[in-house]
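Rest of the complex left out; these chains stay put.
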């Protein structure tokens, strides 16, 4: 007999009976509220075209580097056996075999968020009732496969069933946003799915390929880019294009959080060297910092919220990168520093009308030391929720404990799922709501907050807070 | 009907019933013990002159940057509407209006120490029984205003009522300490209020104004300062003056914890360049490090405890600094490093008779990594309690959990309120006592400490510990 798979109604709640009872009461207020997802990686075309998903593996496993990296590290699985890179040919046999690998190594995910997410979506989305294992792999696979063939499991039907109220995708500045336009033009679609302006690679002038990218940017903007001023103008035009297509934010992920401005002439000089392919790495970093500063300045003009996701050592494992490309699980967080790095844009724009900066970290040391103190002073500064590696339960709890005392319960981004694993979105938001309910229940149990204050706060954390941080 | 405001007797205690019962028992031993406050910012003149406080706003709000910064950031309040900078003209109408702003935005402080402190002082000091809100603002204001007009609310009466046993102020090395002398000379005053020697700005030779400050220092000391040796002599004299007026410590807050010595000739050379206004920023930092080392050397002579509060990015928001000046809420902690930085003075004086160094941090990462290991070796090294941004409940608990295991339960400074918010002093110490009771109760509940050991420790943390760390 396989082990049954069920979801305990009290999961993630504190063990203490009195605190748990309060957590239940708080959670009941938020469990069914709509999902606001202002930053993520779901392909817009899924919703635009509403094509049925083909099979469990390409939907649930292949694009999910959280899952793949642990199978690679702990179980010794090869990425190609999981269908990586995304888009690799995937026969029915290979899909089924990949799913068997996943289920057979279920133990690998013990105590991780991946376990929570899969258990939740298996039970709640696909009606699975047995624990994944070598024995149950085919049974689970078949059940999911069968459901994916029904209308109730097409992308738009799931979107509605997941109760998503707002979804942002992540897009290249040169993207024509046709998928988004398709949704806007579709009278049968009534939810808000918006693009996000993500210009990272256009802001790295010392990287290979930047000259060509700059040319493409110019073409997309209708600007011949021969100077730094032209580059700014092209960025202004493309940002405006995104605003016109519903975008609410721009997203930025560089190796550090530097954003100091250069003198105009120096910016032009470095830009010319970059166009000529002569810029050094250090000069490239300086010009990149200036360009990030420029994005903040443009944000004051066009109102896009600016989000920062810095300090990742991308493609740490060279051989894997060369074989499978980026975003397959080989990225590692780096230490980050914000107080000095962000001073140029915070001091210049941090209290300016309409400017909003949401700062994310995977370096938990900055929560109480830098992020909460900065967000507790600058009006436009918001603290990004635990992100990527740290969106697991204990880390989310540490986030609350490390920032609330500094007055930033009201200065958060709201939960950010940041995912391309579409079917895990409800589980991810559910985990955050459970952890926040548990956290607030603790404050009530310790008589640090009254129950009515906690209940109001719990609701705000999933409604007014993300709406304010992202200007929805 | 406004919401009532009451203080639950178990606030900040753990939810688990058995642990809570132990916490109650431990807290009962310390709740009413006198307050020792060896580092703070209460103006001595309040006690020397015993002039009644004029109004709720200038007493409770204007000088409190904890409160003001959150009103600024979260509620969008302008500092000037709160009476900032301290000493601004404050009409009765403006005072009342500022208090309304505060009460109307009460929600901003949810889950913060500011909430705890205000609830405590509102109930315990002023007898308020309604929760702050737009509706209750005037009622609370009037009640406090009325009380401030009575003899029971004059500074000395409150000092006695607060059960303060020892209070240190923070003072400029050139200060004549007349207020302290006034108290000493007053036969009706019998408590110990002492100055603290705070020479920061005299030790920053590359900062604007340093030459003039050096002149003033020389005048105060009766030394014509033409060389570094003269500077040391002037410092020795002024430190002695402070010792003679009761001081027990000197306090030092620079951007980092550097304290390496220079060769004598190099110190003289840099000092000459500084006097000539020619010193560079790097040279200034090197000379400053040397001067901090000199303060340690002088401490071995005169016995003043040396306290370090390093690593703050002061006046991060340039526009606010230019408009309102320093200390209004725009300071941000920086990462700090102690093991290498402090090696010069610890290796030289750390086990010397009479030398005591109390090191504070807002960078929690150094607790287990550097501070506890250093304090667990050097006899003269003490760990400063959670300070400034991190004197909130969860952070205080993290402090205990991150340092006790390394044997430094006995090497702490005792709680440091570090405040100019006079009426919050009892609440601040009460919070620390509650958190420590909760922490120790957890050790007892987990059978890591016996109840008698915990009870003795709880008492020592508020009696012998601060007395030993500050040589009282």
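For reference, chains read A and B in written order, and residue numbers begin at 1 within each chain.
The working rule: contacts are C-beta pairs under 8 Å (C-beta built on N, C-alpha and C of every residue); 3 or more make two chains touch, one makes a residue touch a chain.
All figures in this text were calculated on a predicted structure; none of them were measured in a lab.
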item: Copy count for the complete homomeric assembly [2 present here]; value: 3
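One rule holds for everything that comes next: only the chains that are shown with their structure count from here on.
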item: Centroid spacing, where centroids are CA-atom means, of chain A and chain B in whole angstrom; value: 40
item: Partner chain A, residues of chain B touching it in the complex; value: 3, 8, 10-17, 69-70, 72-74, 76, 107-116, 313, 316-320, 329-335, 362-365, 389-390, 392-395, 398
item: Chain B contact footprint on chain A (complex, rising order); value: 14, 16, 18-19, 337, 339-340, 343, 346-347, 350-351, 365, 368-370, 372-379, 381, 401-402, 404-407, 409-411, 442-443, 445-450, 452-453, 457
